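Have a look at this one.
Only one protein chain is missing; all other protein chains are in place.
Going by the order they are written in, the chains are A, B and C; count residues from 1 in each one.
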Amino acid sequence: MLEIIFIGLSVGSILLLVALGLAITYGAMGVINMAHGEMVMLGAYTTVMAGIWLHLGFLASIPLAFVVTALVGLAIERVVVRRLYGRLLDTLLATWGIAILLQQAVRLEFGLSFFGKHIRGLGPGLQNVTVPPALTGAIMVGGEDVNVYRLFIIGVTAALTALTWFIMYRTDIGIQVRAIMRNPRMAAACGVNVQRINALTFAYGSGLAGIAGVMMSGFKTVFPDMGTSMVVDGFLVVVVGGVGSLLGAVFSAGLLGQVDGSVASLTNDVLARAVVFGLVILIIVIRPTGLFSFKGR
Amino acid sequence: MSIKRRDVLRGASLTAAGLLVPPLAAPFIRTARAASPVRVGVLFSLTGGLSIIEKSLSDATLMAISEINAAGGVMGEKVEVVQEDGASDPKTYNEKASKLIVEDDIPTVFGGYTSASRKAVLPVFEKRDRMFFYPTYYEGYECSKNVVYTGAVPNQQLSNFIPWIVKTLGKKKFFIVGSNYIYPREMSKVCKILMKQNGAEWVADEYLELGHSEWGSMVNKIKNSGCDAVLSNVVGDSVVAFYREYKNQGISHEKLPICATVTSEIEIAAMGPEYAVGSYTSFPYFMAIDTPRNKAFVQRYRAFVKDPKAVTHHALESAYFQVFLWKQAVEKAKSVKPDAVREAVRGQTYAAPGGDVKVDVDNLHTWLTPRIAQWQADGQGKIVNAYPHPIKPLPYVAYGETDTNLYCTSKGLDVAKLRARH
Amino acid sequence: MTAALTIDGIGVAFAGFKAVDGVSLVIEEGELRVLLGANGAGKTTLMDLVSGRTRATEGHVFLYDREITNRDEHQIARAGLGRKFQIPSVFKELSVRANLEVASCRNPHVFANLRFGFSRAQRRRVDEVLALIDLGDTADQPAANLSHGQTQWLELGMLIVQDPKVLLLDEPTAGMTQAETHKTAEIIKSLRGQHSIIVVEHDMAFVREIAERITVLHLGRVLAEGDLASIETNEDVRRAYLGAAAGHG
């Protein structure tokens, strides 16, 4: 029983890890960022590249991945997303295009493969990330083997959630972000530099995805398409939780994770996926605004 | 500002127009081709999720062709390649196959990886009677006169594997796990037959969505199932997550080994060998096969793809040698016509990197040598068991086909035998 | 005289706060009633209750002798009640004429509307109203191109085409210039007699121009009711409304 709860908790934390960045970019900014999964992918590739070219360890890649993906996010915001605020569904389509571009960029080694140049760590194949031995294997807790890496992910997710909460609710920038969330024009009238805050928020959301990428690289496979399925799960979590509600995202990730984990343990993984999708539909039908919601833009 | 925007708009529309005009005209312009009499199609996914494997198959095929051309070509003619991208999507596969066959009028195509892609292109080849060389291990139950199958069928991966696990490793209780599609399900069917024959049993037969990477509950089930070996038919990128989760839940391959039918050098390199050390895979080819011929092959491949760390694997080797089988058939028949190639390729033998192979005269599948390898810390398999010689492919082995009682012969499928079975 | 709209002790509470608390009103057929009240007095909420946007927790609403309490908006509309919103709402991407045409569909069912064009009578009516609201020149432009005042008139025009028995007008002159306000008053006065009308307004000049009978709401209750003169001299109203509304100027 304890094992099942732990698995559910861990599935939930992985969902939350990806959803956290989305909860920021979608919830706070009204941008459906379909390229969020590709940010996760870039984070994972940063880990791969840092290992090969800079001989950086796994843990050292975390801040690096944050910076790299945040910068990419910043660039995307500057070039594309900025022109699309308020056109929710257009952001979906444009970022879908960006997602394809990013996947191809990695697959084609940023175009160098055309000139017969190859960069190790890029290209269409699977990549390897070495996880420090301390994070592999299991430790005994109360007579049960507990997966150390999953514990680590739960810890990182908790820390990032706490950090995000702190930024959003306890700092000046957070107040400005929340002001923009509720009424961007009013916020602008009150002297908030909306453009700057939007750019920072988007970069931060992307950076979180980058960290998620580092985490994923340690136990999933690193390849150019790895992000596609993650972004969908992430959106389901955010929408079920209630757009713009950090607490909602935490709660819904926990809920969907537990449902997935326990159904998978009791029956099978395919049914578990089906139940999760069904549950998501049910929740949106019953509470279209999500479990936790407030009226935003 | 407004002028600027209008300029941008105009620029964009010009770009769009520029992009649109040539394709619109394309169907009407017949480009004059330097018509080599020897043209082949190459159809693998260069984009999309499956390109992680299929790109390497495509590279191996192109390498074989360039080697043939360097050595003077086929019947004195350089082989001309028309390549298309299957885009990891059966719809695209189907469309590109018909492009190669109907539009370009190419008699022989090398390609395909998943069963879904093969099934999507098959009608195109059969209706127009062209040849398709398919390099991937697959589930069997197919008897097309338009396909030369150069990968393993279940009996070539399992007939030695299960008995060896039971007798040599002393394992009696299997947990069967696979991706949720036809190949793993069919493999599991053959496994169960062999388990019964060898006095072993299975405690579970579980499936996961293709591409699924959340293994927490499945590995937990394995741990609590009381099995003493895991038979894995898990495919693709799920494999990496599986082996990692396995170790991270504290299971060791020493006590409870994963015995896999799909895990190849590619996945081992991606997960990091430390997660796989001690586990087993059954394939006709491993990169570690210690012959000068194979070592030279690996070196040539690495040079060809300009990647000193590139790995070779079973489907890749098949993708490579099947081009030579085709070359020999063409030279024997002195024709590239599909009919002629089909008849000439029957019984062709070739000294492939992994050992001798032969196209079966009856069912157009390939004689291969089953091998079992145990994965080592360097990411290579140590071959712990091998047949002394290639064995006959039996695509209907799950339905009672044996060496002496063939269902699929050069005359086609013997329906009566299959019917008797049902 | 028959009662066109009867509101009987209606009320609603939001999280314990009674926004409208047992309001009763009777609008006679053909009457033009002005609803006055400070911000938060419950005017818009009362409109929401009557038109079905908000569900009442107590009381009843009758349109002539038909009860419409807590029905869906479209059922209430079909029963003969039209409403104009405080923030003008028109179909921005449709032409001005199309806006009116939508309102002129008599049969609300989808299959009944699977036909082209509009009857001669409908088209004539649309043209008349276009003339009345002075938008004849812009009839083929998208409604998004209209000025704020024109948008208000277009919405008013849609209500006229819809031809309901009872009209609820929520601040029809909000944001208008003096000339526009005057024009609006003319339009509304031209409707008097054919429709029973409730107007919510702050602009006392406008109220003076159109008002016959006035009801004053305060804190969700009816404070006073009577003609202009009696309301203007009512002590309670002076204290509650004019005092509180001083900020409105």
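Just so we're on the same page, contacts are C-beta pairs under 8 Å (C-beta built on N, C-alpha and C of every residue); 3 or more make two chains touch, one makes a residue touch a chain.
Please note the rule applied: contacts and distances are computed from a predicted model.
The chain absent from the displayed complex carries the UniProt protein name "ABC transporter urea/amino acid/sugar permease", chosen from "Propanediol dehydratase small subunit", "ABC transporter urea/amino acid/sugar permease", "NADH-quinone oxidoreductase subunit L" or "4Fe-4S dicluster domain-containing protein". In the whole complex the chain that is left out makes contact with A, B, C. Among C:V90, C:V200 or C:V216, only C:V90 touches the chain left out of the display.
When the full complex is taken into account, the listed residue touching the unshown chain is B:E209, out of B:E77, B:E209 or B:E343.
Only one of A:V18, A:A99 or A:V222 touches the chain withheld from this view, namely A:A99. Residue positions on subunit C in contact with the hidden chain: 51, 72-74, 77-78, 82-83, 85, 89-94, 98-99, 101-103, 105, 108-111, 113-118, 140, 155, 158, 162, in rising order. Mapped onto subunit B, the footprint of the missing chain covers residues 8-9, 12-13, 15-16, 19-20, 22-24, 26-28, 46-48, 83-85, 87, 89-91, 94-95, 98-99, 102-103, 114-116, 119-120, 122-124, 141, 180-182, 185-186, 207, 209-210, 413, 415-419, 421-422. Although one chain is not displayed, subunit A still touches it through residues 32, 34, 80, 83-84, 87-90, 92-94, 96-101, 103-105, 107-108, 111, 113-114, 228, 232, 235-236, 239, 270, 273-274, 277-278, 280-281, 284-285, 288.
What we mean here is this: only the chains that are shown with their structure count from here on.
Because contacts link the chains in a way that matches no line, ring, star or complete pattern, their graph is best described as other. Chain centres were defined as the mean of their Cα atoms; on that basis the chain farthest from subunit A turns out to be C.
Nearest to the global CA centroid, when each chain is reduced to the mean of its CA atoms, is chain A.
For the pair subunit A and subunit B, the distance between C-alpha centroids works out to 34 Å. Computed centre separation for the pair subunit A/subunit C is 48 angstrom, with centres defined by C-alpha atoms.
Shown for subunit B are the residues that touch two or more other chains, of which there are none. Contact residues on subunit B toward subunit A in their complex (touch as defined above): 46-49, 51-52, 55-56, 180, 206-209, 211-214, 216-218, 220-221, 223, 237-241, 244-245, 247-250, 266-267, 269-272, 274-275, 305-307, 309. Listing the residues of subunit A that touch subunit B in their complex gives 3-4, 7, 10-11, 14, 104, 107, 116, 118, 120, 123-131, 136-138, 145, 147-150, 218-226, 228-229, 260-261, 264-265, 268-270, 272-273.
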